[in-house]
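Of the protein chains in this complex, all but one are displayed in their positions.
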Amino acid sequence: MKTRNVLDLTDLTHDELMAVIRLADDIRKKPADYAEVCRGRILATLFYEPSTRTQMSFQTAMLRLGGTIIGFANPQNSSVAKGESLKDTITVVGGYTDIIAIRHPLEGTAAAAAMYSPVPVVNAGDGGHLHPTQTLTDVVTLHNEMGRLDNLTIGLCGDLKNGRTVHSLIKTMSTFKGNRFILISTPELTIPQYIKDIINASECTYKEIPSLADAMPQLDVLYMTRIQRERFSSIEEYNRQHGVFILDKEKLRTAKKNMKILHPLPRVDEIDVEVDYDDRAKYFEQTVYGMYGRMALIMKLLEKGDKKYPARIMPSHPFGCKNPKCITSTEKYLPGIFREAGGDMLICKYCDGRRLI
Amino acid sequence: MKTRNVLDLTDLTHDELMAVIRLADDIRKKPADYAEVCRGRILATLFYEPSTRTQMSFQTAMLRLGGTIIGFANPQNSSVAKGESLKDTITVVGGYTDIIAIRHPLEGTAAAAAMYSPVPVVNAGDGGHLHPTQTLTDVVTLHNEMGRLDNLTIGLCGDLKNGRTVHSLIKTMSTFKGNRFILISTPELTIPQYIKDIINASECTYKEIPSLADAMPQLDVLYMTRIQRERFSSIEEYNRQHGVFILDKEKLRTAKKNMKILHPLPRVDEIDVEVDYDDRAKYFEQTVYGMYGRMALIMKLLEKGDKKYPARIMPSHPFGCKNPKCITSTEKYLPGIFREAGGDMLICKYCDGRRLI
Partner (left out) sequence: MKTRNVLDLTDLTHDELMAVIRLADDIRKKPADYAEVCRGRILATLFYEPSTRTQMSFQTAMLRLGGTIIGFANPQNSSVAKGESLKDTITVVGGYTDIIAIRHPLEGTAAAAAMYSPVPVVNAGDGGHLHPTQTLTDVVTLHNEMGRLDNLTIGLCGDLKNGRTVHSLIKTMSTFKGNRFILISTPELTIPQYIKDIINASECTYKEIPSLADAMPQLDVLYMTRIQRERFSSIEEYNRQHGVFILDKEKLRTAKKNMKILHPLPRVDEIDVEVDYDDRAKYFEQTVYGMYGRMALIMKLLEKGDKKYPARIMPSHPFGCKNPKCITSTEKYLPGIFREAGGDMLICKYCDGRRLI
């Protein structure tokens, strides 16, 4: 694979994405064929905030390929996280290992890491920004469960305003033809305009529906996400609206017999436990598909196998990003790099935040 | 092996237990023969409270079989432990791995985990309730050091009222013939009646002796445990009685030459450091036997190798357990399941706690 780092799933070309998905299917069918392909290779999972399930998924992916793992799960236990620059940590860990999966509470951290790493970097989540292997998990699941990635009617329910997994899934599924997105949320939590723009520019369509029950009958796929209590304007509003977005057996009665229910997990109460026993529930299988997706991605990224310290990247502008959640807010040596977005608007390379020149 | 989960050592049939013990002996003698038998298999150690030694014993057991390990050591570092149900965590981790060892401060957690796990579950300690691999450690040690598991005079010293390892060891050793249990404790910390009932119903006998020195000469085995200071009625009582239950070189003078001293570890001061240099001290070897016992148990549990999500288990009663230390007190979706114990008495499937109908 030509792509070296996966900071967003869109870093993969369409062909590369399809190759990863097909490889994931093949690994799932013939795991013994792949049990030794990464023998001698080491994955570092650098988790600057705990995310046990994501970390375990990466770890089991590498172990099931015959590779080994090191890493940390929590900055409080790590001297690396204190008093050492990300640049130095990545340079050193990249010298020890063959591939790095990094998770960090600040946006753009994986992009910053990739600027210094001699080995491939996979973004395992950078704040509320990007989480490409979750989206890979979702498309591997759809490819297996639906047999195709086009011409699907996909309901997305919950907090569509802030949910990065929803945004990322729509971006990726919009690259396939004829998908219809049914967007189910409260008026306050509707999808951002820029996501609508992406759909409009694609061969897909969307419709906004404020009720899960109303949307249900037409769906091939229902992608559930959590609405955090604090997203509602008041506790009264929460109590009034909350139930509308909870999936239970009653609401499932009008669903297609072969609809598939997905959820990025962890869930809180937005899917009733009763639904777990319905054959349409695929959110647990989804995590296993995610492991196969990560196996395929790791394999592809390790194909080249060379270590190469990246060339120095120079700043594009003599100033930095203003987003306080951007990794550049704490790692001061990072060069200010922006792409132009028309007029005086600039977009930060790390966090995709916007500022004026 | 037919048994799928080991929540208590009594889950194994007598034949299964003997097969595990014999396999442990064989692994100890010919470790190279077993160094690759679990190649490609993954053990998850999910430790919701730290217990470094037990976790390391499971980990080295799996590694010495050629398998690999993932897991966590502490809930504070784990996003899994926060905000996700045990059911969901187990379902997901069971999808990633091949066998799970779980430790949790609440009673019945391993039983609850087994209800949802697609892979075998081993109880690595659930509160003060059960800890079967400690008992397995003890019987593997006895089998090797004594050459038999019957017709032994076994002294058990310390807090016999609250010590789960003591209760569990007596339960298991009572299934062999002719064992004599010498129960050595303060009057306040004597063995519970239900353990006496078990011995009385077996082909074994017991005697209660309030002094370690008095019991010493007749013992084949001395199983030491800790008495926590707070178990005594007052600090004066502690100071008065405490020394009676400390093992030192002086008390050992009347012991048999080939008596074996065991202790589940960690010890505090109930065995004087001087005793470590006595040939009869076997508590360190005991931990190595424990590793071989866990190797044998893991091998046996992985024999089948299939993944199978358990069938849904329905509640036996329309209410729950009242024990505040029972896992059902925090995991509300768990079905209330009880077995009848005569009259209106019910026994909780998870924690063995009792309540009236």
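Read from first to last, the chains carry the letters A and B; within each, the first residue is number 1.
We take it that contacts are C-beta pairs under 8 Å (C-beta built on N, C-alpha and C of every residue); 3 or more make two chains touch, one makes a residue touch a chain.
Please read all numbers here as calculations on a predicted model, not as lab measurements.
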item	value
Among A:Glu36, A:Asp88, A:Glu250 or A:Glu340, the residue in touch with the chain that has been omitted	A:Asp88
Residue among A:Tyr96, A:Tyr194, A:Tyr277 or A:Phe319 touching the omitted chain	A:Tyr96
Touching residue (missing chain; options A:Gly40, A:Pro187 or A:Gly305)	A:Gly40
Omitted-chain contact residue, chosen from B:Leu63, B:Met146, B:Val244 or B:Ile347	B:Leu63
Interface with the undisplayed chain - residues on chain B	32, 35, 50-53, 56-57, 59-60, 63-64, 66, 68-69, 73-74, 76-77, 265-268, 273, 277, 284-285, 287-288, 291
Residue numbers in chain A that touch the chain omitted from display	39-40, 42, 44, 68, 70, 72, 76-81, 83-84, 87-89, 91-93, 95-97, 312, 333
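FYI, only the chains that are shown with their structure count from here on.
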item	value
Superposition of chain A upon chain B: rotation angle, C-alpha, nearest 5 degrees	120
Separation of chain A from chain B, taking each centre as the mean of its C-alpha atoms, in whole Å	41
